[in-house]
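Structure first, commentary second.
Of the protein chains in this complex, one is absent; all others appear in place.
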Amino acid sequence: MLRKLMLSILAGTTLTGSAMAADLTSMSWDGIVAQAKEEGEVTWFQWYFEDRFRNVVPAFEEQYGIKVNLPDLDGGDAGLNKVMAEAGRETGAVDVLSISGDKTKAISPSDFFIGPILSLLPEANAVTDKAQGGDWGGYAIKFWGNQTGMGYDSNRVNLEDLPQTVAELETWMAANPQQLGFNFENGGSGPSFINNVARNILGLTGDAEAPESLDLAPVFDWFVDHEDEYVLTTSNNDSYARINSGEFLMVPVWEDGIAGLIQSGEMGGHIKVYLPEWGMNGGGNVVAIPKNAPHPAAALVFISWLTSAETQTELNKTFGSAPSNSNSDDSFALISNAERANSTNWSGGALPADAVVPAVIENVFQR
Amino acid sequence: MPRYLRIVLLLTPGLGLVVVMMSMVIYRAVAQSFGLYNFGGEDILSLAHWQEMFDNRRYWSALRWSGYIATTSALLSVALAYPLALWLRRPFFGSTILSAMIKAPYFVPGLVAAFLLINVISFHGFVNEFMIWIGLWDKPVRMQNDENGYAIIGLQVWKQLPLAFLLLLGSIQSIPDSVLHAAQDLGAGTLARFRRVVLPLTMKAMQAALVLIFIGAAGDFSFQAIAGPARKNSMATLMTQLQGSNYSDWNGAAVVGVTLMGLSLVGAVALAGFVQLMTKFTENVR
Partner (left out) sequence: MKRRHISTILAIAVSFALFFWLAIPFAMAVMWSMVDPGHPWSYPDILPPKLSFERWRVVWETTSLPTAMLNSYTLAPVAGICTLLLAAPTAYAFGREEFRGKAIAQVVILIPLVLPGFVTAVFFASLLLSLGIFEKYPAVLLGHIVLYMPYAVRILSVSFSQVQDDVVNAARDLGASPFEVFRAAYFPVLKPGIFAAFLIVFVLSIEEFAIAFIVGVPDFTTIPTILFSYLGFEFVRTNAAVVALILVVPNVILMLVLERLLQSANPASVSGKG
């Protein structure tokens, strides 16, 4: 459906954009910066931490004299949706679009974005166009690395007592009923948990081969059998608010989400994060320039600044995100490097999240 | 200028605009549910989208849920509004403040109301801490996003009670005292007077209140999205979800939208008819 919508919009629409794209890819970096300064502003569609990014972007504004507009978005797809719906417009409203790294499934980069832009960037050899299992072919650059894990209330529970395997998780849940909460929509922390528990139940962890026919019944049974022991929350942030208010001992979280809330004083520092042996998904987000961007050069300069080693180090300090520039420093993360080995991939492996989470929602949570 | 032309011209900017816009919106919903105006794909008139929804568990679950919430909220609001309206029918010391406080929630936007409620009922919120403090509960009760929708029904009643109250109050106040007194003189007790005099004379207002609250609650999005159980969708949240970017299924959303309009209509007619029957019945009962 999504693809059909895009194709119809694309037919006979993107000519003006390509002309501009050609301009940018054939210019020198100095020429691009000069044009960017002339354009004078850039609109960045970023769907999380907009408020706190407003404290980060002034560094860019000061350096280049280019103003950054950061509208508040509601949810990860609002911006992508808008760019796709308005691809037919000669001049769009979005200069820089943040997208979850795995969205290569939903959108064809070369149809919608200016590029390839990777090779144009001054720090091209330290940044990447691959994130969360998606390969953007140089049309989008990774600017954010993130990891899901299990958040716990360290005032009331010790790390040694927390489960590392699904078998231990079962024992723990039976001993601490309704002390585990997770979401299945409005954010990926809960879906990551569902995904990885399912992988363990089906024995599809690590390098396991994908089975010929996938039978999810044991996964449905697991979530039905333990229904009285867990609580469903309504979003990432609902889980965060409720573990902070003492309702749960453990919830799946985004590492950067927790780090950000602790930094801004919305959450107490007693909420900590660990990455259990059963695995939790890690991923990343990318930025790209829509073909009908009103300020394409400014957008490119902004992306170059955002993915630079210096800015990435700053983001790690401010948000706890994993840097996407290999020359930056990542010493401010909440999860230890040893635990990071347990990180799993959203779309990789024998059981991608998309193959299991919607089915669990329909057959268990909303049955 | 001929008179009819004058009337038509007068009606055009207001009524005309409403009719054109609303019929376009309704037509569009119906057409998209049958596969027309298919963004991207070909326009094929078909029942496929209805078929697809009929096979979808979430569709039926949302339909049942919205029907349940709307019916319960409408009946509960009216049941609570009656005694209040009867009590506040004549002014007495403090009655102005009382009716102002009953009416106040009507002025509070739904989103704010939902927020206020989830604060109060959260795990360590006021209600839990208070009940533990006075010793009625020994541990906090999880009330947020409860599976029975009590929070949503509570919100609907909180927000819609004023509407029922105002409609009933106006109607009750227009019953002449002499009528009530006459019934009393004939020896009718409070309940009998309510049944035989008040109920028939306020039937129209009660129907209006039930219908308006039912329609409002059936189409609810905000309360469901914020305070509703995660396991359930209301028709409006399901429709928005289908239309949203994860699915971009406008045709499926249209099926849900048309069903929601149908639910509103059927619910409204059923409630109004129920009141009519009930009034007739109680009138005849000795």
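Order of writing sets the labels: A and B. Residues in every chain begin at 1.
Methods note: a contact is a pair of C-beta atoms (placed from the backbone, for glycine too) under 8 Å apart; a residue touches a chain by one contact, two chains touch by 3 or more.
As the structure is a prediction and not an experimental result, all values here were calculated from the model.
Undergrad: For the unseen chain, which displayed partners does it touch in the full complex?
TA: So, spelled out: the chain left out of view touches A, B.
Undergrad: Using the touch definition from the top, which of B:Val78, B:Leu117, B:Ile153 or B:Leu210 touches the missing chain?
TA: Selected residue, touching the omitted chain: B:Leu117.
Undergrad: Which of these, B:Ile102, B:Ile153 or B:Val197, touches the one chain of the complex that we don't see?
TA: Residue touching the absent chain, from the options given: B:Ile102.
Undergrad: Of the residues B:Ala62, B:Ala218 or B:Ala272, which one touches the chain left out of the display?
TA: Of the listed residues, the one touching the omitted chain is B:Ala218.
Undergrad: Spell out, residue by residue, where the missing chain touches chain A.
TA: 45, 48, 50-52, 54-55, 70-75, 78-79, 81-82, 85-86, 88-89, 93, 186-187, 234-238, 240-241, 244-247, 264-268, 270
Undergrad: Take the complete complex as the reference. Which residues in chain B touch the chain that isn't displayed?
TA: 3-4, 7, 9-15, 17-19, 21-22, 24-26, 28-29, 32, 37, 39, 87, 92-95, 97-98, 101-105, 107-112, 114-117, 119-120, 124-126, 129, 158, 166-167, 169-170, 208, 212, 215, 218-219, 221-222, 225-226, 235-236, 239-240, 243, 250, 253-254, 257, 260-261, 264, 268
Basically, only the chains that are shown with their structure count from here on.
Undergrad: Over in the complex, which chain A residues touch chain B? Could you list them?
TA: 1-9, 77-78, 80-81, 178, 183-185, 231-234, 242, 245-247, 362, 365-367
Undergrad: Would you tell me which residues of chain B are touching chain A in their complex?
TA: The touching residues are 39-41, 57-58, 61, 122-124, 140, 142, 144-145, 226, 229-233, 244-249.
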